[in-house]
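One structure below.
After this line comes chain A, so read on.
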Amino acid sequence: MIGLRLYLAQRLSAFLMAPLVIGHIATMIYAVQNGLTASEILDRTQGSLWWGAFYGLFVGAVSVHAAIGLRAIAFETLNLPVRWLNPLTWTVGMVLALLGGRAVAAVVF
Partner candidate 1 sequence: MFERHDTDVLIIGAGGAGLFATLHAQKAASDIKVTIAVKGLLGKCGCTRMVQGGYNVALGKGDSVERHFMDTIIGGKWLPDQAMAWKLCETAVVRVRELENEIGCFFDRMPDGSLHQKAFAGQTFDRTVHKGDLTGIEIINRLMEQVLARPVERLEEHRALALIKSNSGDELAGVLFVDMRRGVFRFVRAKVVLMATGGGPTIYRYHTPSGDKSMDGLAMALRLGLPLRDMEMVQFHPTGLLGGENTRMTGTVLEEGLRGAGGYLLDGNGRRFMFDYDESGERATRDIVSRAIYDEMRKGNTTPNGGVYIAMSHLGPDDVRQRFKGMVKRCADCGFDLAAGRVEVVPTAHYLMGGLVVDPDTRTELRGLYVAGEDAGGAHGSNRLGGNGVANSTVYGGVAGDIMAGDVTGAVGDNSLKLLREPDEAQIEAEIARARLPFSRKNGNVHELRLRLMHMMWDEVGVMRTGDGLRRGMKQLQELKAELLETGLPDDDMVFNITWHDWLNLHSLIEVSEVIASAALSRENSRGAHYREDFPDSGKLETSYFTVARRIAGDQLEVSQEPVDFSIVRPGETLLKDEPETLVSARG
Partner candidate 2 sequence: MKAKHNRDPLRIASLIHRISGLALALFLPLHFYVLGLALNDAARLDTFLRWTDYPLVKLAEAVLVLLLSLHLFGGLRLLALEFLPWSPRQKAYAAIAAALSFFVSIGFFLSAV
């Protein structure tokens, strides 16, 4: 049960994430070469507005995107009743945004 707004939100977030994910994968391949350490990650990210924006944007987009994606799966595959779909979408979106926000805060500030 997806209408115009949810569709747009999902596709726009996907558009947004595409370069971010490509960037992320590239960074990971680069970073993982010598094994990951917390300090290495934090060195790169801490205090960097750029990385803050990068991951902040990603968290925002993915919260929207995944929430709507799970909504479709919940309805189509798990036959969740229609009245639960909005609460589910919001909950998933909020949880992702909060956890993601906390993670960004942790690595950036």
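In this text, a residue touches a chain if its C-beta (ideal position, glycine included) is under 8 Å from a C-beta of that chain, and two chains touch if they have at least 3 such contacts; residues count from 1.
Picked so that all candidates are chains of the complex that A comes from, given by their letters.
Treat the numbers as computed from the prediction; the structure is a model and nothing was measured.
This complex places chain A in touch with one candidate out of 1 or 2, and it is 2.
Listed in rising order, the residues of chain A touching candidate 2 in the complex are 11, 14-15, 18, 21-22, 25, 28-30, 32-33, 35-39, 41-42, 59, 62, 66, 69-70, 73, 77, 92, 95-96, 99-100, 102-107.
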